[in-house]
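Note that one protein chain is taken out, while the other chains of the complex remain in position.
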Amino acid sequence: MTDPAITPELVQKHNLTPEEYEKLKAVLGRVPTYTELGIFSVMWSEHCSYKNTRPLLKTFPTQSPRILVGAGEENAGILDIGDGLAIAFKIESHNHPSAVEPFQGAATGVGGIVRDIFTMGARPVCAANSLRFGPITAAGEPGPAVANNRRLFGGVVAGIAHYGNCFGIPTVAGEIYFDPSYEGNPLVNAFCLGVLRHGQIVRGHARGVGNPVFYVGPATGRDGLAGAAFASQDLTAESAEQQRGAVQVGDPFMEKLVCEACLELLATGAVAGIQDMGAAGLTCSTCETAARAGTGIEIELDKVPQRAPGMTSYEIMLSESQERMLIIVHRGREAEVKRIFDKWDLPWAEIGVVTDTGRMVVRHHGQVVADIPARKIADESPVYERVAREPEYLQAVRAFCLDGVPDTTNPAAHLLALLAWPTIASKNWVYRQYDHMVRNNSVVGPGSDAAVLRIKEDSVPAPPNAASALRPVPEKFIALSVDGNGAYVYLDPYEGSKIVVAEAARNLACTGAMPLGATDNLNFGNPHNPELFWQLKESVRGLADACRAFNAPVTGGNCSLYNQHPNGPIDPTPTVAMVGLIENPEHITTQWFKDEGDVILLLGELVDTSDPLLGLGGSAYLQLIHGMKNGTPPRCDLAREKELHLALRALIHSGVVKSAHDCSEGGLAVALAEGCISQSVARATPRLIGAQVDLTPLTEAPGRDGIRLDALLFGETQGRILISVDAVNAAKVLAQARILGVPTARLGTVGGDALRLQVPGAELNCPVRDLHDRWWNAIAEAMH
Amino acid sequence: MKAKIVVMPKQAVLDPQGKAIQNALTQMGYHGIGAVRVGKYLEIELTNSDPEAARQQIDAACHKILSNPVIEDYRFEIE
Amino acid sequence: MKAKIVVMPKQAVLDPQGKAIQNALTQMGYHGIGAVRVGKYLEIELTNSDPEAARQQIDAACHKILSNPVIEDYRFEIE
Partner (left out) sequence: MNFAVLQFPGSNCDQDVVHALRHVLGHSVELRWHKEASLGAADAVVVPGGFSYGDYLRTGAIARFSPVMEAVRQFAAAGGLVLGICNGFQILCEAGLLPGALIRNRSLQFRCEHIFLKTSTPDSPFTNRIPPDKLLRLPIAHGEGCYYADADTLARLKANHQILWRYVNAQGEITADANPNGALDHIAGICNEGRNVAGLMPHPERASEPILGSTDGRLILESMIAALASRPTAAG
């Protein structure tokens, strides 16, 4: 087969600008071959090169004494958790593939991030995800758009379940929002965390000239050809159609075997470097390993296992067939690779060798089809400082006031409606499809503010046979939360992004955990659009400031730009997964109320009265009840947040806190209701408990009189946490909290079979059974 | 009348199940087993009497919900 | 040669998938949709050349592994 001639049209089709093409020629010193053009197009795509975002990512805080492998160094960052143990974690998007084929798109998203983790030498021990879809409910008869949103949502969830369940990793946390801005462009961000000993960290380096290069895993097919490039352009009907011919299909069974075999092989010490074949497959893994090590690499494509006959070198290099790994083995120890991969009945092939030329050389049918300076293509990719301009819509957002918004006249109905709003409603329809308990470590599963996972002996990869010399693994507890309210970020990218991080940290604090670090996924629109780029820039500034405030360095992440659909771009949606540590199992705290007679306290201000919108800007209440996504979102005071989290942890450590739950979407009323209804004992068996709360005395304080009822109940003032304590401790806790500098108020008591909420001029009396059933069944009803 | 529908993964699409079955058969000692592909088979009772209408209807259903055109092909007979 | 195998749930066995498809088709406005049953379809490439040997082998494989006689029936053709 003859390769097509390199024409300007072909260059353009590869998403390279004329300037980039000139640069490419300068790097090569000549006109590229067709295969080389393909290689450059994926390596220099946004997805692989971060050409539009690298300057921004540099502003993240990335240092802490716990960092063992920092952001950008490897496939995932690694943090020390003490006693010689470490965790590797990362979040990654699979948005565009999921739009084309939701089941396989989401499944392979999970597969990809799990590989990134075991590539570091860690045993993957839990997964999480962050999802966005268009609305799945409609006021009247649902139209085709809603039907399509449901199809995407159902498919994505089934795909995640399929992959994670079969692989055997518990999916313990996640978050989902439904909003029209994601119609046709769902977001699927998958997170994975693994555990290892410090000495088990491995690198994606092609080290040791003369070392053989192995390919392991299933044969290469034409799947996902140039997927990285696809992810780096606007999602259009046309681009999606092109990608259809080449959907990647995941095989979680294969991945489980590849993972176990790789961990077994790593324990032998025979491996010099290892890297998964993720985006841009063989291209990216060979280039990057050589570039990192400053070596060269030569591979022979005829030796690469192939699934389809007659594959061209272009296709083999750009294929994104799943579950494949590239392993550089110390020369002389090839037999160990063969022994272990044969034991697991896995295909493997020796396809090349590490060289000292600094070049990535690819041969096929006896000819050199690519010969590229590895470090240059990896390191000298174009970098752009895009133009940023504040979007016009923000003027209207800032001008928004509550004057035209009537106060709630039926707070009980509005509370029920909010609880049944899919974004707020229980996500049990989703997480009951995920095995969230496999591996016997899920101490707090999905359904509380943050998940808590136990680390124990079998959480780390088995050491080599000299195992007895190693210290036993002490039990430790990792807390995990994923957050990202896109509406807030849309309405104020800087403040909104601070809130994303603050909420993740608050969720960790509620379980008793101390933040260790964070990973982020930047889901934004086309960076060439100055207004969209401004959103990105401001958002990164907010994320960075907040991560700094909580001492949560960013250990890595992923960028997904070009998220858009025919009606426009998505809401800018940075998602943040924050990981924390709990040293003592007795400190693990859940969000639901525990016992009759316990006292409910509010840590934080009842309402931020200095906010003209009283916390209603961008709120779920305004969106759902008044159909407005408008107004400046609540302000996030990082210093006060930090004090609040410290105080809560101190109270939890003193052993008096029986439950802790932060106020987020839906405000105080929803948080109280969730305290009453969110504990599930078993299938169809919630543990319901009522509460009696009187807010009237609190509204008599100066500055708060005459406060709007909707703001009081449903406003989303930040920095608020509900806790419950035994009545005998209540006074002590109030005093302690004040000493810790956090405003604290007694709201009422736990008990009865209804949530009774007294507010000036009204009393809500909602049987907990009703609250529960609306909240628990809402998504299942929409999906039925 | 009855529609008999076969839905198969597209040739270019990975069929991990087929591969696993092929390996299992070979390991169990069956000889000469080549590629295995696994799909779905549906039988739908049709209470309509017009075969041409039925054909159109089943074709539409195959396209819209019985197969996933992104990764699967289908064929059918009406009997 | 190729073996084409159909494996269907036995009549007595609940087929929730068939039921779900039947409901979905009816809800989408297709008319005259009766019972739907969903089974598996396997295509196995055979590199042997003796059709009779192939037949025996495939029959054995269907009986032993490709179907579960507790819940499924099978039929096949060799082409």
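Per-chain residue numbering starts at 1, and chain names A, B and C are given in the order in which the chains are listed.
To be clear about the criterion, contacts are C-beta pairs under 8 Å (C-beta built on N, C-alpha and C of every residue); 3 or more make two chains touch, one makes a residue touch a chain.
Owing to the predicted nature of the structure, the values given are computational and were not obtained by experimental measurement.
Within the full complex, the chain left out of the display is in contact with A, B, C. Between the chain not shown and the residues A:Lys427, A:Arg454 or A:His587, the one that touches is A:Arg454. Here one chain is not drawn; of A:Leu57, A:Ile78 or A:Ala161, the residue touching it is A:Ala161.
Touch with the chain omitted from the figure is made, among A:Glu74, A:Asp251, A:Asp662 or A:Glu716, by A:Asp251. Although one chain is not drawn, its touching partners on chain C can still be listed: residues 9, 12-14, 16-17, 20, 65-66, 68, 70-71.
On the side of chain B, touch with the chain left out of the figure occurs at residues 16-17, 20-21, 24, 27-28, 38.
The chain not shown here touches chain A at positions 158, 161, 165-168, 251-254, 256-257, 344-345, 431-440, 442-443, 454, 456-458, 585, 680-685.
FYI, only the chains that are shown with their structure count from here on.
Between chain A and chain B the centroid-to-centroid distance comes to 36 Å (mean Cα coordinates, whole Å). Inter-chain spacing, taken between the CA centroids of chain A and chain C, is 41 Å.
As a whole-number value, the distance joining the C-alpha centres of chain B and chain C reads 10 Å.
For chain B, no residue reaches two or more other chains under the stated contact definition.
Among all residues of chain A, none touch two or more other chains. Residues of chain B that touch chain C in their complex: 6-8, 18, 21-22, 24-25, 28, 30-48, 54, 57, 60-61, 64-66.
The residues of chain B lying in touch with chain A in their complex are 9, 12-16, 19-20, 23, 68, 70-71.
Chain A contributes residues 100-101, 103-104, 218, 221-223, 244-249, 251, 253-254, 307-308, 321-322, 345 to its touches with chain B in the complex.
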